[in-house]
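All protein chains but one are shown in place.
Let's look at chain A:
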Amino acid sequence: MSLTDKQLERYSRHIILKEIGGKGQQKILNGKVLIIGAGGLGAPATMYLAAAGVGTIGIVDDDRVDLSNLQRQIIYQTEDVGKKKVFSAAETIKSMNSDVKVIPYAERVDSKNIMDIIHDQDYDFIIDGTDNFPVKFLINDACVFLNKPFSHAGIIRFQGQTMTYLPHQGPCYRCIFETPPPPDVVPTCKQAGVLGVMGGVIGSIQATEALKYILGVGHLLNGYLLIYDALTMTFRKVQINHNEHCTVCGDIPSITTLIDYEISGCSWKRG
(Lines give C-alpha, C1' and ligand atoms only; values in the text may rest on other atoms or scores of the structure.)
Protein backbone atom coordinates (compact mmCIF):
# COMPACT_ATOMS: atom_id res chain seq x y z
CA MET A 1 0.00 0.00 0.00
CA SER A 2 1.42 3.39 -0.93
CA LEU A 3 1.00 6.63 0.93
CA THR A 4 -1.85 8.95 -0.06
CA ASP A 5 -1.24 12.60 -0.93
CA LYS A 6 -2.61 13.62 2.46
CA GLN A 7 -0.24 11.20 4.19
CA LEU A 8 2.73 12.45 2.16
CA GLU A 9 1.93 15.92 3.43
CA ARG A 10 1.08 14.95 7.02
CA TYR A 11 4.27 12.94 7.47
CA SER A 12 6.51 15.07 5.20
CA ARG A 13 8.91 15.96 8.04
CA HIS A 14 9.41 12.24 8.68
CA ILE A 15 9.66 11.29 5.04
CA ILE A 16 12.40 13.85 4.38
CA LEU A 17 14.61 12.14 6.99
CA LYS A 18 16.96 9.73 5.26
CA GLU A 19 16.52 7.24 8.12
CA ILE A 20 12.75 7.15 7.51
CA GLY A 21 11.63 8.07 3.99
CA GLY A 22 8.39 6.76 2.51
CA LYS A 23 9.34 3.17 3.35
CA GLY A 24 9.97 4.00 6.99
CA GLN A 25 6.71 5.91 7.29
CA GLN A 26 4.96 2.86 5.87
CA LYS A 27 6.62 0.76 8.58
CA ILE A 28 5.33 3.20 11.21
CA LEU A 29 1.82 3.00 9.73
CA ASN A 30 2.03 -0.78 9.93
CA GLY A 31 3.48 -0.61 13.47
CA LYS A 32 1.61 -1.86 16.53
CA VAL A 33 2.42 -0.50 19.97
CA LEU A 34 0.78 -1.42 23.27
CA ILE A 35 0.82 1.15 26.06
CA ILE A 36 0.13 -0.20 29.52
CA GLY A 37 -0.88 2.62 31.88
CA ALA A 38 -2.35 5.78 30.37
CA GLY A 39 -0.90 8.22 32.90
CA GLY A 40 2.03 10.59 33.21
CA LEU A 41 4.24 8.46 30.96
CA GLY A 42 1.62 6.79 28.80
CA ALA A 43 -0.25 9.99 27.89
CA PRO A 44 2.61 11.81 26.12
CA ALA A 45 3.98 8.55 24.69
CA THR A 46 0.58 7.77 23.18
CA MET A 47 0.18 11.24 21.71
CA TYR A 48 3.56 11.27 19.98
CA LEU A 49 3.05 7.76 18.62
CA ALA A 50 -0.40 8.74 17.33
CA ALA A 51 0.96 11.91 15.72
CA ALA A 52 3.76 9.85 14.15
CA GLY A 53 1.14 7.62 12.54
CA VAL A 54 1.66 4.33 14.39
CA GLY A 55 -1.13 2.32 12.79
CA THR A 56 -2.32 0.36 15.81
CA ILE A 57 -2.11 1.65 19.37
CA GLY A 58 -3.46 -0.42 22.23
CA ILE A 59 -4.02 1.33 25.56
CA VAL A 60 -4.57 -0.56 28.80
CA ASP A 61 -5.92 1.17 31.91
CA ASP A 62 -8.90 0.56 34.16
CA ASP A 63 -8.80 3.98 35.80
CA ARG A 64 -10.89 7.10 35.37
CA VAL A 65 -9.53 10.60 34.80
CA ASP A 66 -9.02 12.42 38.09
CA LEU A 67 -8.61 16.19 38.48
CA SER A 68 -5.14 15.60 39.97
CA ASN A 69 -4.08 13.80 36.76
CA LEU A 70 -4.37 16.90 34.60
CA GLN A 71 -1.15 18.48 35.90
CA ARG A 72 0.82 15.98 33.77
CA GLN A 73 -1.45 13.62 31.82
CA ILE A 74 -1.79 15.90 28.84
CA ILE A 75 -4.00 13.61 26.74
CA TYR A 76 -6.99 14.53 28.98
CA GLN A 77 -8.93 17.80 29.17
CA THR A 78 -10.77 19.27 32.14
CA GLU A 79 -14.12 18.04 30.81
CA ASP A 80 -12.77 14.46 30.73
CA VAL A 81 -12.62 14.19 34.54
CA GLY A 82 -14.62 11.12 35.56
CA LYS A 83 -14.38 9.43 32.15
CA LYS A 84 -12.63 6.10 31.67
CA LYS A 85 -9.08 6.95 30.66
CA VAL A 86 -8.82 4.55 27.74
CA PHE A 87 -12.00 5.85 26.07
CA SER A 88 -11.10 9.48 26.63
CA ALA A 89 -7.57 8.88 25.26
CA ALA A 90 -9.05 7.01 22.27
CA GLU A 91 -11.28 10.00 21.46
CA THR A 92 -8.30 12.37 21.54
CA ILE A 93 -6.22 10.12 19.28
CA LYS A 94 -9.07 9.75 16.79
CA SER A 95 -9.32 13.51 16.44
CA MET A 96 -5.52 13.81 16.19
CA ASN A 97 -4.98 11.26 13.44
CA SER A 98 -7.51 9.02 11.72
CA ASP A 99 -4.69 6.81 10.38
CA VAL A 100 -4.44 5.31 13.87
CA LYS A 101 -6.58 2.39 14.99
CA VAL A 102 -6.97 2.62 18.76
CA ILE A 103 -7.71 -0.48 20.79
CA PRO A 104 -8.83 0.43 24.31
CA TYR A 105 -8.56 -2.20 27.04
CA ALA A 106 -10.46 -0.87 30.06
CA GLU A 107 -8.95 -3.40 32.42
CA ARG A 108 -6.09 -3.85 34.82
CA VAL A 109 -3.37 -6.19 33.62
CA ASP A 110 -2.72 -9.31 35.63
CA SER A 111 -1.26 -12.76 35.05
CA LYS A 112 -4.50 -13.96 33.49
CA ASN A 113 -5.01 -11.31 30.80
CA ILE A 114 -1.59 -9.82 29.93
CA MET A 115 -0.58 -12.53 27.46
CA ASP A 116 -3.95 -12.32 25.70
CA ILE A 117 -3.73 -8.53 25.46
CA ILE A 118 -0.23 -8.68 23.95
CA HIS A 119 -1.33 -11.45 21.57
CA ASP A 120 -4.58 -9.64 20.68
CA GLN A 121 -2.92 -7.56 17.95
CA ASP A 122 0.49 -9.28 18.14
CA TYR A 123 2.00 -5.96 19.25
CA ASP A 124 5.53 -5.15 18.07
CA PHE A 125 6.57 -3.12 21.10
CA ILE A 126 5.23 -2.55 24.60
CA ILE A 127 5.51 0.60 26.70
CA ASP A 128 5.36 0.29 30.48
CA GLY A 129 3.72 3.46 31.73
CA THR A 130 2.48 1.97 34.98
CA ASP A 131 2.92 3.38 38.45
CA ASN A 132 3.30 0.23 40.50
CA PHE A 133 5.93 -2.43 40.90
CA PRO A 134 3.79 -5.59 40.78
CA VAL A 135 2.68 -4.64 37.26
CA LYS A 136 6.17 -3.51 36.21
CA PHE A 137 7.47 -6.98 37.10
CA LEU A 138 4.48 -8.60 35.39
CA ILE A 139 5.13 -6.69 32.15
CA ASN A 140 8.82 -7.61 32.31
CA ASP A 141 8.17 -11.30 32.82
CA ALA A 142 5.44 -11.46 30.15
CA CYS A 143 7.73 -9.75 27.62
CA VAL A 144 10.62 -12.09 28.48
CA PHE A 145 8.34 -15.14 28.06
CA LEU A 146 6.87 -13.85 24.78
CA ASN A 147 10.17 -12.48 23.39
CA LYS A 148 8.65 -9.01 23.07
CA PRO A 149 10.67 -5.80 23.34
CA PHE A 150 9.47 -3.23 25.84
CA SER A 151 10.39 0.09 27.37
CA HIS A 152 10.45 0.37 31.15
CA ALA A 153 10.29 3.75 32.86
CA GLY A 154 9.62 5.43 36.18
CA ILE A 155 9.32 9.03 37.34
CA ILE A 156 9.32 10.65 40.77
CA ARG A 157 9.89 14.19 42.03
CA PHE A 158 12.44 15.69 39.59
CA GLN A 159 13.83 12.35 38.43
CA GLY A 160 13.12 9.77 35.82
CA GLN A 161 14.68 6.63 34.44
CA THR A 162 14.11 4.35 31.50
CA MET A 163 15.56 1.25 29.88
CA THR A 164 14.65 -0.85 26.88
CA TYR A 165 14.48 -4.62 26.89
CA LEU A 166 15.24 -6.45 23.68
CA PRO A 167 14.90 -10.25 23.82
CA HIS A 168 18.29 -11.96 24.19
CA GLN A 169 20.09 -8.64 23.74
CA GLY A 170 21.01 -7.43 27.19
CA PRO A 171 19.38 -7.23 30.59
CA CYS A 172 15.73 -7.31 31.62
CA TYR A 173 14.22 -5.36 34.54
CA ARG A 174 14.71 -8.33 36.87
CA CYS A 175 18.42 -8.42 36.03
CA ILE A 176 18.60 -5.14 38.02
CA PHE A 177 15.80 -5.58 40.54
CA GLU A 178 15.06 -9.10 41.70
CA THR A 179 11.65 -8.62 43.23
CA PRO A 180 9.18 -5.78 43.97
CA PRO A 181 9.91 -3.68 47.05
CA PRO A 182 7.41 -3.85 49.92
CA PRO A 183 4.66 -1.22 49.67
CA ASP A 184 5.42 2.24 51.09
CA VAL A 185 9.17 1.65 51.15
CA VAL A 186 9.65 3.28 47.78
CA PRO A 187 7.60 6.47 47.50
CA THR A 188 4.95 6.89 44.81
CA CYS A 189 4.17 10.08 42.89
CA LYS A 190 1.05 10.49 45.01
CA GLN A 191 3.11 10.44 48.20
CA ALA A 192 6.28 12.18 47.01
CA GLY A 193 5.04 14.32 44.14
CA VAL A 194 6.35 14.64 40.61
CA LEU A 195 7.06 17.57 38.33
CA GLY A 196 4.42 17.19 35.62
CA VAL A 197 6.84 17.53 32.76
CA MET A 198 8.90 14.50 33.90
CA GLY A 199 6.36 12.22 32.22
CA GLY A 200 6.73 14.27 29.05
CA VAL A 201 10.50 13.91 28.98
CA ILE A 202 10.64 10.21 29.83
CA GLY A 203 7.41 9.21 28.05
CA SER A 204 8.69 10.88 24.89
CA ILE A 205 11.92 8.88 25.17
CA GLN A 206 9.81 5.71 25.44
CA ALA A 207 7.92 6.72 22.28
CA THR A 208 11.25 7.41 20.55
CA GLU A 209 12.47 3.92 21.42
CA ALA A 210 9.26 2.38 20.03
CA LEU A 211 9.65 4.29 16.75
CA LYS A 212 13.34 3.42 16.43
CA TYR A 213 12.50 -0.23 17.03
CA ILE A 214 9.77 -0.19 14.37
CA LEU A 215 12.08 1.60 11.92
CA GLY A 216 15.14 -0.49 12.79
CA VAL A 217 17.34 2.59 13.11
CA GLY A 218 19.96 3.71 15.62
CA HIS A 219 20.84 2.19 18.97
CA LEU A 220 18.22 1.46 21.58
CA LEU A 221 18.51 1.68 25.36
CA ASN A 222 19.05 -2.04 25.77
CA GLY A 223 21.98 -2.63 28.10
CA TYR A 224 21.58 0.79 29.66
CA LEU A 225 19.55 2.54 32.30
CA LEU A 226 19.12 6.19 31.39
CA ILE A 227 18.75 8.27 34.53
CA TYR A 228 17.50 11.85 34.28
CA ASP A 229 17.80 14.48 37.00
CA ALA A 230 15.90 17.64 36.12
CA LEU A 231 17.29 19.67 39.04
CA THR A 232 20.87 19.31 37.82
CA MET A 233 19.67 18.87 34.21
CA THR A 234 21.84 15.82 33.72
CA PHE A 235 21.30 12.56 31.91
CA ARG A 236 23.43 9.59 32.95
CA LYS A 237 23.50 6.48 30.79
CA VAL A 238 24.55 3.65 33.08
CA GLN A 239 25.72 0.46 31.44
CA ILE A 240 23.89 -2.59 32.75
CA ASN A 241 25.09 -6.04 31.87
CA HIS A 242 22.87 -9.07 31.52
CA ASN A 243 22.72 -10.81 34.89
CA GLU A 244 23.44 -14.51 34.45
CA HIS A 245 21.78 -15.16 37.83
CA CYS A 246 18.57 -13.36 36.77
CA THR A 247 15.57 -15.37 37.99
CA VAL A 248 13.63 -14.89 34.76
CA CYS A 249 16.15 -14.43 31.90
CA GLY A 250 19.32 -15.87 33.47
CA ASP A 251 21.07 -19.15 32.76
CA ILE A 252 18.83 -21.18 35.06
CA PRO A 253 15.58 -19.22 35.48
CA SER A 254 13.52 -20.10 38.55
CA ILE A 255 10.53 -18.04 37.43
CA THR A 256 8.73 -19.75 34.57
CA THR A 257 5.16 -18.55 35.07
CA LEU A 258 3.63 -15.12 35.63
CA ILE A 259 3.27 -13.88 39.19
CA ASP A 260 0.58 -11.56 40.58
CA TYR A 261 2.25 -9.76 43.43
CA GLU A 262 -0.42 -8.30 45.69
CA ILE A 263 -0.45 -5.80 48.47
CA SER A 264 -1.10 -7.74 51.65
CA GLY A 265 -0.19 -6.50 55.10
CA CYS A 266 3.31 -5.10 54.89
CA SER A 267 4.68 -6.94 51.90
CA TRP A 268 3.93 -7.82 48.31
CA LYS A 269 2.81 -11.40 48.24
CA ARG A 270 2.40 -13.80 45.43
CA GLY A 271 -1.36 -13.82 44.81
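A few points about this structure:
In this text, a residue touches a chain if its C-beta (ideal position, glycine included) is under 8 Å from a C-beta of that chain, and two chains touch if they have at least 3 such contacts; residues count from 1.
Keep in mind that, in the parts below, contacts and distances are computed from a predicted model.
The complex appears with one chain absent; UniProt names that chain "Sulfur carrier protein" among the candidates "Extracellular solute-binding protein", "Sugar ABC transporter permease", "Aspartyl/glutamyl-tRNA(Asn/Gln) amidotransferase subunit B" or "Sulfur carrier protein".
Residue-wise, the contact with the chain that is not shown comes from A:L225, picked out of A:V86, A:V102, A:A142 or A:L225. Only one of the listed residues, A:M47, A:V100, A:V194 or A:V248, touches the absent chain: A:V194.
Screening A:K6, A:K23 or A:R236 against the full complex identifies A:R236 as the residue touching the chain left out.
The omitted chain makes contact with just one of the residues A:Q26, A:T46 or A:N69: A:N69. Chain A residues in contact with the hidden partner, per the touch definition given at the top, are 37-42, 61, 63, 66, 69, 128-133, 136, 153-156, 159-161, 175-177, 181, 185-186, 188-190, 194, 198-199, 225, 234, 236, 238-241, 243, 245.
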